[in-house]
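Here the complex is missing a single protein chain, while all its other protein chains stay put.
Our next item is subunit A:
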Amino acid sequence: MAELIQILVSGLAAGSIYALAAVGFTLLWQASQTINFAQGEFVMLPAFFVLIGMTVLGLPMWTSILLALVLSLLILGVAFKRLIVEPMLPHGTLPLVIATIALGLLLKESVKEFYGATAQPFPAIFPQTVYNVAGASVSVQDICNLVVSMLAIGGLQLFLNRTRTGRCMQASAQNPAVAEILGVNVKRMVLYTFLINAALATIASVLISPIYLAKFSNGETLGLVAFIAAIVGGFNQIRGALVGGLLIGVIDNLSAVYISAQYRSAMPLLLLIAIILLRPQGLLGTPEGRTV
(Lines give C-alpha, C1' and ligand atoms only; values in the text may rest on other atoms or scores of the structure.)
Protein backbone atom coordinates (compact mmCIF):
# COMPACT_ATOMS: atom_id res chain seq x y z
CA MET A 1 0.00 0.00 0.00
CA ALA A 2 2.76 2.41 0.96
CA GLU A 3 4.57 1.49 -2.24
CA LEU A 4 1.43 2.10 -4.26
CA ILE A 5 0.98 5.59 -2.79
CA GLN A 6 4.59 6.36 -3.57
CA ILE A 7 4.18 5.22 -7.16
CA LEU A 8 0.95 7.15 -7.60
CA VAL A 9 2.42 10.39 -6.28
CA SER A 10 5.55 10.26 -8.40
CA GLY A 11 3.47 9.11 -11.38
CA LEU A 12 1.08 12.03 -11.01
CA ALA A 13 3.99 14.44 -10.58
CA ALA A 14 5.69 13.24 -13.77
CA GLY A 15 2.31 13.02 -15.51
CA SER A 16 1.44 16.63 -14.68
CA ILE A 17 4.62 17.76 -16.43
CA TYR A 18 3.74 15.60 -19.44
CA ALA A 19 0.32 17.24 -19.35
CA LEU A 20 1.91 20.69 -19.73
CA ALA A 21 3.59 19.59 -22.95
CA ALA A 22 0.45 17.77 -24.12
CA VAL A 23 -1.79 20.80 -23.52
CA GLY A 24 0.52 22.98 -25.60
CA PHE A 25 0.46 20.33 -28.29
CA THR A 26 -3.36 20.24 -28.46
CA LEU A 27 -3.57 24.05 -28.40
CA LEU A 28 -1.32 24.28 -31.46
CA TRP A 29 -3.34 21.60 -33.21
CA GLN A 30 -6.62 23.38 -32.52
CA ALA A 31 -5.41 26.82 -33.45
CA SER A 32 -3.46 26.02 -36.59
CA GLN A 33 -3.63 22.28 -37.44
CA THR A 34 0.07 22.09 -36.61
CA ILE A 35 1.15 18.62 -35.49
CA ASN A 36 4.30 19.73 -33.75
CA PHE A 37 6.82 16.90 -33.88
CA ALA A 38 9.35 19.21 -32.23
CA GLN A 39 7.28 19.54 -29.05
CA GLY A 40 9.74 17.39 -27.08
CA GLU A 41 12.63 19.61 -28.17
CA PHE A 42 10.54 22.65 -27.22
CA VAL A 43 10.54 21.27 -23.66
CA MET A 44 14.23 20.35 -23.80
CA LEU A 45 15.49 23.76 -24.99
CA PRO A 46 14.44 26.27 -22.25
CA ALA A 47 16.46 24.35 -19.64
CA PHE A 48 19.56 25.19 -21.67
CA PHE A 49 18.56 28.85 -21.84
CA VAL A 50 18.48 28.78 -18.03
CA LEU A 51 21.89 27.10 -17.92
CA ILE A 52 23.34 29.65 -20.35
CA GLY A 53 21.95 32.44 -18.17
CA MET A 54 23.50 30.95 -15.04
CA THR A 55 26.86 29.66 -16.21
CA VAL A 56 27.73 31.92 -19.15
CA LEU A 57 26.15 35.19 -18.07
CA GLY A 58 26.44 34.54 -14.33
CA LEU A 59 22.85 35.55 -13.56
CA PRO A 60 20.98 34.30 -10.49
CA MET A 61 18.59 31.39 -11.01
CA TRP A 62 15.28 33.22 -11.12
CA THR A 63 16.60 35.89 -13.48
CA SER A 64 17.87 33.11 -15.74
CA ILE A 65 14.48 31.44 -15.69
CA LEU A 66 12.90 34.75 -16.68
CA LEU A 67 15.46 35.11 -19.46
CA ALA A 68 14.65 31.56 -20.61
CA LEU A 69 10.96 32.41 -20.67
CA VAL A 70 11.55 35.52 -22.79
CA LEU A 71 13.85 33.67 -25.19
CA SER A 72 11.36 30.81 -25.52
CA LEU A 73 8.50 33.19 -26.21
CA LEU A 74 10.57 34.86 -28.92
CA ILE A 75 12.08 31.75 -30.54
CA LEU A 76 9.59 28.94 -29.89
CA GLY A 77 6.61 31.27 -30.02
CA VAL A 78 6.99 34.22 -32.38
CA ALA A 79 9.79 33.01 -34.67
CA PHE A 80 8.34 29.50 -35.00
CA LYS A 81 4.98 30.91 -35.99
CA ARG A 82 6.18 33.70 -38.29
CA LEU A 83 9.02 31.92 -40.07
CA ILE A 84 7.84 28.31 -40.28
CA VAL A 85 4.15 27.77 -39.61
CA GLU A 86 2.66 30.83 -41.27
CA PRO A 87 4.20 30.49 -44.73
CA MET A 88 3.40 26.76 -44.80
CA LEU A 89 -0.20 26.71 -43.62
CA PRO A 90 -1.73 27.07 -47.10
CA HIS A 91 0.12 23.93 -48.25
CA GLY A 92 -1.62 21.55 -45.85
CA THR A 93 -0.41 19.49 -42.91
CA LEU A 94 2.25 17.27 -44.45
CA PRO A 95 5.04 19.75 -45.34
CA LEU A 96 4.55 21.29 -41.93
CA VAL A 97 4.96 17.89 -40.25
CA ILE A 98 8.22 17.42 -42.12
CA ALA A 99 9.38 20.92 -41.22
CA THR A 100 8.70 20.35 -37.50
CA ILE A 101 10.59 17.04 -37.64
CA ALA A 102 13.52 18.90 -39.17
CA LEU A 103 13.16 21.68 -36.61
CA GLY A 104 13.32 19.14 -33.79
CA LEU A 105 16.52 17.73 -35.27
CA LEU A 106 17.92 21.24 -35.70
CA LEU A 107 17.28 22.20 -32.06
CA LYS A 108 18.63 18.90 -30.76
CA GLU A 109 21.81 18.99 -32.81
CA SER A 110 22.41 22.67 -32.10
CA VAL A 111 22.27 22.08 -28.35
CA LYS A 112 24.55 19.06 -28.72
CA GLU A 113 27.06 20.97 -30.83
CA PHE A 114 27.02 24.37 -29.11
CA TYR A 115 26.40 23.45 -25.48
CA GLY A 116 27.45 19.88 -24.89
CA ALA A 117 26.54 16.26 -25.47
CA THR A 118 26.64 15.23 -21.82
CA ALA A 119 23.76 15.47 -19.35
CA GLN A 120 24.02 18.74 -17.43
CA PRO A 121 23.01 18.96 -13.78
CA PHE A 122 20.18 21.41 -13.34
CA PRO A 123 19.55 23.38 -10.13
CA ALA A 124 16.54 22.22 -8.13
CA ILE A 125 13.89 24.87 -7.63
CA PHE A 126 12.13 23.13 -4.79
CA PRO A 127 13.64 21.56 -1.67
CA GLN A 128 14.41 17.89 -2.15
CA THR A 129 13.35 16.81 1.31
CA VAL A 130 11.44 13.56 1.52
CA TYR A 131 8.65 13.14 4.06
CA ASN A 132 7.28 9.91 5.39
CA VAL A 133 3.53 9.81 4.90
CA ALA A 134 1.87 6.61 6.18
CA GLY A 135 4.95 4.57 5.40
CA ALA A 136 5.39 6.01 1.91
CA SER A 137 8.22 8.40 1.17
CA VAL A 138 6.81 11.42 -0.64
CA SER A 139 9.18 14.06 -1.94
CA VAL A 140 8.38 17.76 -1.66
CA GLN A 141 9.70 18.23 -5.18
CA ASP A 142 7.06 15.88 -6.61
CA ILE A 143 4.24 17.62 -4.75
CA CYS A 144 5.47 21.06 -5.80
CA ASN A 145 5.79 19.97 -9.45
CA LEU A 146 2.24 18.65 -9.35
CA VAL A 147 0.90 21.84 -7.77
CA VAL A 148 2.74 24.18 -10.14
CA SER A 149 1.61 22.36 -13.29
CA MET A 150 -1.96 22.09 -12.04
CA LEU A 151 -1.97 25.83 -11.29
CA ALA A 152 -0.59 26.57 -14.76
CA ILE A 153 -3.20 24.42 -16.50
CA GLY A 154 -5.99 25.66 -14.24
CA GLY A 155 -4.98 29.26 -14.90
CA LEU A 156 -4.92 28.61 -18.63
CA GLN A 157 -8.36 27.03 -18.48
CA LEU A 158 -9.71 30.07 -16.60
CA PHE A 159 -8.08 32.41 -19.10
CA LEU A 160 -9.60 30.56 -22.05
CA ASN A 161 -13.11 30.37 -20.57
CA ARG A 162 -13.47 33.54 -18.54
CA THR A 163 -11.71 36.29 -20.47
CA ARG A 164 -12.72 37.92 -23.70
CA THR A 165 -9.35 37.18 -25.32
CA GLY A 166 -9.58 33.55 -24.24
CA ARG A 167 -13.00 33.14 -25.77
CA CYS A 168 -11.84 34.85 -28.95
CA MET A 169 -9.01 32.30 -29.09
CA GLN A 170 -11.50 29.45 -28.76
CA ALA A 171 -13.68 30.95 -31.46
CA SER A 172 -10.74 31.27 -33.86
CA ALA A 173 -9.78 27.67 -33.18
CA GLN A 174 -13.29 26.36 -33.77
CA ASN A 175 -14.16 28.33 -36.86
CA PRO A 176 -11.62 30.85 -38.11
CA ALA A 177 -13.81 32.14 -40.93
CA VAL A 178 -16.78 32.99 -38.72
CA ALA A 179 -14.50 34.39 -36.02
CA GLU A 180 -12.94 36.69 -38.59
CA ILE A 181 -16.38 37.88 -39.72
CA LEU A 182 -17.31 38.63 -36.11
CA GLY A 183 -14.29 40.89 -35.82
CA VAL A 184 -11.79 38.62 -34.08
CA ASN A 185 -8.20 39.16 -35.10
CA VAL A 186 -7.60 35.48 -35.88
CA LYS A 187 -3.90 35.87 -36.70
CA ARG A 188 -3.25 37.51 -33.35
CA MET A 189 -5.19 34.79 -31.52
CA VAL A 190 -3.09 32.12 -33.23
CA LEU A 191 0.03 34.00 -32.18
CA TYR A 192 -1.23 34.00 -28.56
CA THR A 193 -1.62 30.23 -28.81
CA PHE A 194 1.99 29.86 -29.91
CA LEU A 195 3.12 32.11 -27.06
CA ILE A 196 1.14 30.04 -24.54
CA ASN A 197 2.68 26.86 -25.93
CA ALA A 198 6.17 28.33 -25.53
CA ALA A 199 5.40 29.40 -21.95
CA LEU A 200 4.02 25.94 -21.04
CA ALA A 201 7.11 24.32 -22.55
CA THR A 202 9.33 26.59 -20.43
CA ILE A 203 7.48 25.66 -17.23
CA ALA A 204 7.65 21.96 -18.10
CA SER A 205 11.35 22.28 -18.89
CA VAL A 206 12.21 24.00 -15.62
CA LEU A 207 10.20 21.44 -13.64
CA ILE A 208 11.46 18.30 -15.33
CA SER A 209 15.15 19.11 -15.81
CA PRO A 210 16.14 18.84 -12.11
CA ILE A 211 14.80 15.26 -12.19
CA TYR A 212 16.06 14.01 -15.56
CA LEU A 213 19.07 16.37 -15.92
CA ALA A 214 19.26 18.65 -18.94
CA LYS A 215 20.29 16.66 -21.99
CA PHE A 216 20.03 17.38 -25.72
CA SER A 217 18.19 14.09 -26.34
CA ASN A 218 15.51 14.60 -23.66
CA GLY A 219 13.05 15.71 -26.33
CA GLU A 220 12.77 12.28 -27.94
CA THR A 221 10.91 10.62 -25.07
CA LEU A 222 9.15 13.79 -23.92
CA GLY A 223 7.78 14.51 -27.36
CA LEU A 224 6.46 10.97 -27.77
CA VAL A 225 4.84 11.05 -24.33
CA ALA A 226 3.20 14.44 -24.96
CA PHE A 227 1.94 13.14 -28.27
CA ILE A 228 0.45 9.97 -26.74
CA ALA A 229 -1.06 11.91 -23.83
CA ALA A 230 -2.75 14.32 -26.22
CA ILE A 231 -4.28 11.55 -28.32
CA VAL A 232 -5.29 9.35 -25.39
CA GLY A 233 -7.02 12.25 -23.66
CA GLY A 234 -8.71 13.62 -26.74
CA PHE A 235 -7.08 15.72 -29.38
CA ASN A 236 -9.58 18.54 -29.19
CA GLN A 237 -9.85 19.09 -25.43
CA ILE A 238 -7.49 20.71 -22.94
CA ARG A 239 -9.03 18.61 -20.15
CA GLY A 240 -8.28 15.58 -22.29
CA ALA A 241 -4.59 16.40 -22.56
CA LEU A 242 -4.46 16.90 -18.79
CA VAL A 243 -6.10 13.54 -18.05
CA GLY A 244 -3.97 11.87 -20.73
CA GLY A 245 -0.76 13.27 -19.28
CA LEU A 246 -1.58 12.20 -15.71
CA LEU A 247 -2.72 8.77 -16.90
CA ILE A 248 0.48 8.17 -18.87
CA GLY A 249 2.59 9.26 -15.91
CA VAL A 250 0.85 6.85 -13.55
CA ILE A 251 0.74 3.95 -16.03
CA ASP A 252 4.41 4.45 -16.83
CA ASN A 253 5.41 4.22 -13.17
CA LEU A 254 3.00 1.37 -12.37
CA SER A 255 4.17 -0.78 -15.27
CA ALA A 256 7.83 -0.16 -14.41
CA VAL A 257 7.22 -1.67 -10.97
CA TYR A 258 4.49 -4.24 -11.49
CA ILE A 259 4.81 -5.45 -15.08
CA SER A 260 8.30 -5.30 -16.55
CA ALA A 261 10.99 -2.68 -16.61
CA GLN A 262 11.94 -3.80 -20.13
CA TYR A 263 8.49 -3.18 -21.55
CA ARG A 264 7.85 -0.09 -19.46
CA SER A 265 7.68 2.25 -22.42
CA ALA A 266 5.45 -0.21 -24.32
CA MET A 267 2.47 0.29 -21.99
CA PRO A 268 1.63 3.88 -23.03
CA LEU A 269 1.93 2.77 -26.67
CA LEU A 270 -0.42 -0.16 -26.15
CA LEU A 271 -2.82 2.23 -24.43
CA LEU A 272 -2.53 4.52 -27.47
CA ILE A 273 -3.38 1.71 -29.88
CA ALA A 274 -6.29 0.52 -27.70
CA ILE A 275 -7.69 4.06 -27.54
CA ILE A 276 -7.43 4.50 -31.29
CA LEU A 277 -9.25 1.21 -31.85
CA LEU A 278 -11.98 1.64 -29.26
CA ARG A 279 -12.44 5.37 -28.79
CA PRO A 280 -10.65 7.27 -31.54
CA GLN A 281 -11.82 10.66 -30.33
CA GLY A 282 -9.92 10.09 -27.06
CA LEU A 283 -11.17 9.60 -23.52
CA LEU A 284 -12.66 13.05 -23.13
CA GLY A 285 -12.74 14.16 -26.75
CA THR A 286 -15.76 14.80 -28.90
CA PRO A 287 -15.90 13.17 -32.34
CA GLU A 288 -15.02 15.42 -35.26
CA GLY A 289 -16.98 15.05 -38.44
CA ARG A 290 -15.21 13.38 -41.36
CA THR A 291 -14.11 15.80 -44.00
CA VAL A 292 -15.27 13.49 -46.76
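One rule holds for everything that comes next: a residue touches a chain if its C-beta (ideal position, glycine included) is under 8 Å from a C-beta of that chain, and two chains touch if they have at least 3 such contacts; residues count from 1.
In this text, contacts and distances are computed from a predicted model.
Per the UniProt record, the chain missing from the shown structure is "Amino acid/amide ABC transporter membrane protein 2 (HAAT family)", taken from the list "Erythritol transport system permease protein", "Amino acid/amide ABC transporter membrane protein 2 (HAAT family)", "Phenylacetate-CoA oxygenase subunit PaaJ" or "Cytochrome c oxidase subunit 2". Checked against the full complex, the one of A:A2, A:L57, A:L74 or A:L94 touching the unshown chain is A:L94. For the chain left out of this panel, the touching residue among A:I5, A:L105 or A:A119 is A:L105. One chain is missing from the display, and on subunit A it is touched by residues 35, 37, 83-84, 87-88, 91-99, 101-103, 105-106, 109-110, 112-113, 224, 227-228, 231, 262-263, 265-266, 269-270, 272-273, 276-277, 280, 288, 290-292.
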